[in-house]
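Sharing a structure below in structure tokens format, with a few things to ask.
Heads up, one of the protein chains got dropped from this complex, but the rest are sitting where they should.
As written, the chains take the letters A and B, and residue 1 is the first residue of each chain.
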Amino acid sequence: MEPPHIARITQNPFHVLGLRPGCSRAELERAGQTLLDMLAVDMRDAREYMTPLGPRARTAELVRHAMAELREPTRRVVHELWASRDQAAAAPRQPRTSPLSDDDAERDGWHGGFRALGWRTP
Amino acid sequence: MIEAVLLLLCVLGCVVLTVAPLPSPEFMDPKSPRARSMRVSERRWAYTLLTISSFLFLTLYAYSRGADWRAVGYLAVMMVVSIALIHPWLLVRGLLIPLGQVELAYRLSRLGGHPWLRDPTGGAVLSGALALVRRGQHHQGLASWLEGHLDDGPLRGAGVAAAGLLAASRGDVADARVLLESVEALDPELCPQAAWKIAIDWRVADAASRGAWREVLQLGRTGLKTSRTTRLVTLAAARMTGEWAEDAALVRAWLLAPRRLGNLSLLRLALRQAAPSVSETRETGDAALDRLAVVAPLAALDAAVAANDGHTPCADVVGLQVETLAALERREPDEQAALVARLALAWDRALRSNFLLEHLSGRVLEVRASHAAEELRDQLESDVAADLACALQHHRVPLSRLSALLHERERPSPVLARAIDRVTGDLLAEIDETAQALSERQHRLAEQHKRLSLVDPDGAGNFHSIELWRAWLAVRDVYEDVARVGGEQVRRLAFPTLEKQLGRLALWVWQVHDERGFADAIFLWLLREAEALGNTASADTYRHNLAVSF
Partner (left out) sequence: MTDALYVGIDLGTTNSAAAVFDGDRVESVRNSQGTALTPSLVRVDGSGRVTIGHRARRFLALDPTSVRGEFKRLMGTREQLDFPAAGLHRRPEELAAELLRSLRHDIETQIGVAPRCAVISVPALFELPQVAATREAATLAGFEVVELIQEPVASALASGWRADDSSGHWMVYDLGGGTFDVSLLETQGGFLNVVAHGGDNFLGGRDLDWAIVDWVLARMEAEHGVTLSREEPGDAPAIRRLKSAVEDVKIELSAAADASLLLPGFLPSGHLELTVTRADLERLCAPLIDRTVEICQRLLAEHRLRPADIERLVLVGGPTAMPLLRERVAARLGVPLQRELDPMTAVAHGAALYAASAGLDARPRAANDARGPAAKLWLRHPAVSADLKPHVVGKVTGAAQQGKGVPETIRLRRKDGRWESAWTDLNHEAGFIIGVELEPRRPNVFEVLARDPDGAPVPVQPDQLTIVQGMSLSDPPLSRRIGVALASDKVQVYFDRGEPLPARRTFRHHTVETVAAGSDDCLLKIPIVQGEFERAHLCRLVGTLEIRGRELKGTVPAGAPVELTLELDRGGNLSARALLPDIDQVFEEIAHLLVPEASHASLTASFSATERRLQAMRTRAFRGRLGEVIEQLDALVDTYKAVERDIAAAAGGDADAGLKARRTLLELDAQLERLEGQVEWPELKEEARWKLAWSSHWLEKYGNDHENRLFEEAAAGADRAEREQDAVELERQISMAYDLGFNAFLRDPEAWPALFENAAAEADRAHDLPRAHALVDEGRAAVRAGDRRKLERVVRKLWTLLPAEARQRQRAFQSGLR
């Protein structure tokens, strides 16, 4: 689950639907409808979309929500601002790793330490 | 004759030990559990002394009467048995725990004695828990049974450690960590050293198997006398973190510690570690900001905006935001603060630019939107502030670093100021709600207690102090985290709310349930916090409460 500040970028309706910010209403409806149908027949091409922060999974709910957002003119104008120029250009496709909580973590742990020290490994 | 005098002296000493008055009643209520346990422990030492001196006396006496070694042998056996009865720990530790005899270990330890003098009930449960973790598999029935016995007496160090071990045995590592760590929050007077050592041992094992060697170092160097195993692991950790430890020292520690075979892998791991390279120096926050070159990208952005290269006016800032969000994932807090500050400054410019407003006015007309361009810009601004706040919260970036950065550079950023306000508000709300929930829980328990005590005035039980202990630890942790993130100001504002609820909780567990250890732990923590904040009136109150409760 993505926190809202990430979702604002990754769930931008234009990214979800794979549309340019300048697209027309008819294009929007057609793209949305087609994606929903593709998801319904479980086509692999539809299951992922590209965002500036890397690929994300596309779901029917996301598509529906994106369509509703873009139908409302005011919200659409705001989303246009957030849809950055070219998708996926800004960031490399990086695997999302969790932030390192302490710098020891990269070193080796003592596997089996619990058992060796007389505790049951939880 | 001399033997008789010796014996007499011993008996006299024991009598003196047992009847000696306690410290002034002004500071110790003679009926208090602490006073009671002090008496018990004094008595027990007296018995031990008596047993040993009687043995010595009888041996000497027998020798003087020309008895053979067999009589001495009988005497020795008798002495060992009586000492085992006075201090059952010897038997429990040597036999019952390794055999995993949970029930027996518990029952025998209930007889009291060393090392659980400061917490006899908890100590017995801890013995049982140790036996439980020695069994090959977790046994829920036994665990529940042991846990039930925790409520037999007030909660103290050994009890808390026992609960932690039970959680570990259950496989709930997070809970085990919290509980075993919390042993330190208790007044040392109420925490048997052995319990403390056991807690440290487990935590060291946990940290070592996670590879958190720095944590091991910290644990191993808390100052008190640690176990041999812990000393070995600490030395290994020193090696692993790049601080050096001689091979010889390591091998010696390994030889000294028990379970040499099992620890061999650790020894190997540590010995493999090469000599430390030159340690990297860490950047300060300011250097980080410079290195990130705040000014350069901003100038580039300005140029892009001026050139109006046909894109939406925010494209560049959004690009920067994307870059920042990706970068935040793998940076240190200092750098994170700098990154967010840079982003905020960029947004400030974008939001104030005429280009944005013109663009919005145009679009609003085109799509027949119901809002004016200015409103949309304001909305964008608040969205941006919300996102920044969310990013700050998500990475728990300390606010103090941000304000320091902006202060130094004398560059006020309205967007960032809004974001900081939001985070502050959220943090304070977090404290408010947590404190509120705690007080409601206390209230609920109090009601329940009242109802139960009407039905059954003696056994108004059903008060599981360990659960409440967990609750308070969680609240404390929430506060400490909030204080770390929010900095001095938030801490100062948040403390009074928490203080009120925690103070009430402490008074209640102390006066209604006689849980002095619990209450003291809270008072101690409150005292430290009040002192740190320079809140003298509060600090006086807690100092007083701590004094009275003993």
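Simple rule for what comes next: a contact is a pair of C-beta atoms (placed from the backbone, for glycine too) under 8 Å apart; a residue touches a chain by one contact, two chains touch by 3 or more.
Computed from a prediction, not measured in an experiment: that's the story for all the values here.
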Interface partners of the hidden chain - shown chains only, full complex considered: A, B
Residue among B:175, B:383 or B:531 touching the omitted chain: B:175
Listed residues B:10, B:126, B:167 or B:524, member touching the removed chain: B:167
For chain B, residues in touch with the removed chain: 144, 167, 170-172, 174-175, 178, 370-371, 425, 428-430, 432-434, 436-441, 443-444, 446, 448, 464, 466-467, 470-471, 473-475, 477-478, 481, 489, 492-493, 496-497, 503-504, 507-508, 511-512, 534-538, 541, 544-545, 548
Where the unshown chain meets chain A, residue by residue: 1, 3, 25-26, 29-30, 32-34, 36-38, 40-45, 59-61, 64-65, 67-68, 71-72
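The working rule: only the chains that are shown with their structure count from here on.
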Whole-Å gap separating chain A and chain B, where each centre is the average of the chain's CA atoms: 37
Chain A residues within the chain B interface of the complex: 3-6, 8-9, 21, 52-53, 73-74, 76-78, 80-85, 89-91, 94, 96-97, 99-100, 102-105, 107-122
Parts of chain B lying in touch with chain A, wherever the complex brings them together: 133-136, 138, 168-173, 176, 201-202, 204-206, 208-215, 229, 233, 236, 240-241, 259, 262-263, 265-266, 269, 311-315, 318-319, 321-323, 325-326, 329-330, 360, 363-364, 367-371, 376, 379-380, 383, 386-388, 390-391, 394-395
